[in-house]
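So that we are looking at the same thing, I have put the structure below in structure tokens.
Left out: one protein chain. Kept in place: all the others.
Our next item is subunit A:
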Amino acid sequence: MAQTVVVTSGKGGVGKTTTSAAFASGLAQRGYRTVVIDFDVGLRNLDLVMGCERRVVYDFINVIHGEARLQQALIRDKMLENLYILPTSQTRDKDALTTDGVARVMEELQTQFDYIVCDSPAGIESGALRALYHADAAIVVTNPEVSSVRDSDRILGILAARSKRAEEGAEPIREHLLLTRYAPKRVQGGEMLSLDDVQELLRIPLLGVIPESEVILQASNQGIPAIHMQGTDVALAYKDVVARFLGEERPLRFVQPEKTGFFKRLFGG
């Protein structure tokens, strides 16, 4: 049976799609047959971040409505042969995701893959609810910032109440905190919530910390998942995230400020 993982946050712009692309790629790199699904109907972006936007012919909504077979809509990743992308529609609206339709597609994917990664839209409306409904595990992407932390807390409440597991009284969804856009130097200066602060507020286990980095933009510019940006902090941090998700122990990195010289310390910068 495949494991279904939702990447969610409530708030927009915190790094859900970046994380979905990197995390799914990381699982595939480790040899797992993986599919990553875009649930953001009408605001399709996973295809761009994965660099397959010109190969989209059929999408998730076509499959739900019987206009295409699943195999026609699945796009094989250009870098990893056991990774597939299921893009969403750019023209339909979120109501095109019917409960039954999503359930049928998920069931079919279960037989073909080890991991199903669901990239949730922002908000707490139907698109986000559909994305989390089938989840076995959730990655709650959070920025060290007040509105993101509050929205993550709200999403945790929804995960606990509105998922299939909650409705059936099964074991709850495994929740993982992923702190993104973390700037250790600003934390040290007391101008950004620390890792400990966010953990204390949200009270879920930490999966990893992705440092704030210009590499993320460079990766999305080119349509390359950030985990492939060789030798960068961000790629290493995402690899650690995948390893921890698979149950391996990895010490946290990139959570301390880099050492700065005397003049920098004197004048700031």
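Please note the rule applied: contacts are C-beta pairs under 8 Å (C-beta built on N, C-alpha and C of every residue); 3 or more make two chains touch, one makes a residue touch a chain; residues count from 1.
Definition applied: contacts and distances are computed from a predicted model.
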Not-shown chain resolves in UniProt (candidates "Sulfate transport system permease protein CysW", "Cell division topological specificity factor", "Tryptophan synthase alpha chain" or "NADH-quinone oxidoreductase subunit N") to "Cell division topological specificity factor"
From A:Arg55, A:Arg69 or A:Arg203, the answer for touching the chain not displayed is A:Arg203
Determine which one of A:Gly66, A:Gly169, A:Gly190 or A:Gly231 touches the chain that has been left out.
-> A:Gly190
Kindly state which of the options A:Arg33, A:Lys78, A:Arg92 or A:Arg150 is in contact with the chain not pictured.
-> A:Arg150
With the missing chain put back, which residues of subunit A would touch it? List them for me.
-> 145-146, 149-150, 153-154, 157, 160, 187-194, 197, 200-201, 203, 264-269
